[in-house]
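Every protein chain except one is present and positioned as in the full complex.
Entry: subunit A
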Amino acid sequence: MRLYDVELRFRLMLGTAQYPSPAVLLDAIKASRSEVVTVSLRREAGGSRAGQAFWSMIRNLGLRVLPNTAGCHTVKEAVTTAHMAREVFGTPWIKLEVIGDHDTLQPDVFGLVEAARILTEDGFEVFPYTTEDLSVCGRLVEAGCRVLMPWGAPIGSGRGLNNPYGLRTLRAHFPETPLIVDAGLGRPSQAAAAMELGYDGVLLNTAVAKAGDPVRMAEAFGQAVEAGRLAHLAGPMEPRDMAAPSTPVMGMALLS
């Protein structure tokens, strides 16, 4: 998969938040075979140096990082956060979130498009966290986004693909743009389903971090993403209403 001129071998991207411990996070990243992990910027609590230790740990992995603008509700907040992230993480990549609603964490698509335009003009390579709306995605591409990241369902909900029809339509409308399902997945089967729709990749966090065994779940998601990709390339059969015997009917003996 090629994202902004970067070739990646594996199609799962993993978030780094909410794991039981740093050791579990590291093992989960390795088990998932992700080459890209998401990170954020926050105030350090008190005199804590937890952020410094975290960054040192992630840097040692030698992976690509995708900083986010999580929690930003305005264009100004998101753009400022993106600039701060570019300096700290040393990458033009930014997972652009402009949140429009507290309960659903649904993107404010109007602010998203505006922020995407501002950041692209400033040299950022924007990964917009968006709805699956065709018009919005069209505007994001016009704004310079060369990757689209529609949600599967609200962040952290684990609901899977709320609108497979919309995601399929989006795939058909943007055959050349890398599409990543970002957010809302709970189970590997849902990741496989996204990949079977022809999506290029999957980004998730909570489903792995909050699993009973995050390392095992990371491996499961990695395998599901690869299986779904293979299935897409293989061309799944179309479903039908009636049964069709798979064993040849010709040559049946008369035994009654």
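One rule holds in what follows: contacts are C-beta pairs under 8 Å (C-beta built on N, C-alpha and C of every residue); 3 or more make two chains touch, one makes a residue touch a chain; residues count from 1.
Heads up, the rule we're going with is that contacts and distances are computed from a predicted model.
Not every chain of the complex appears here, and the one that does not is recorded in UniProt as "Sulfur carrier protein ThiS", selected from "ABC-2 type transport system ATP-binding protein", "Sulfur carrier protein ThiS", "ABC-type polar-amino-acid transporter" or "Lipoprotein".
Checked against the full complex, the candidates A:T16, A:T130, A:S157 or A:Q190 give a single residue touching the omitted chain, namely A:T16.
Across A:L8, A:L41, A:L63 or A:A231, the single residue that touches the chain missing here is A:L41.
Among A:V6, A:A23 or A:M84, only A:M84 touches the chain left out of the display.
Interface with the hidden chain, as seen from subunit A, comprises residues 15-19, 25, 38-44, 47, 49-52, 54-55, 58, 67-68, 70, 76, 80-81, 83-85, 87-89, 155-156, 183, 205-206.
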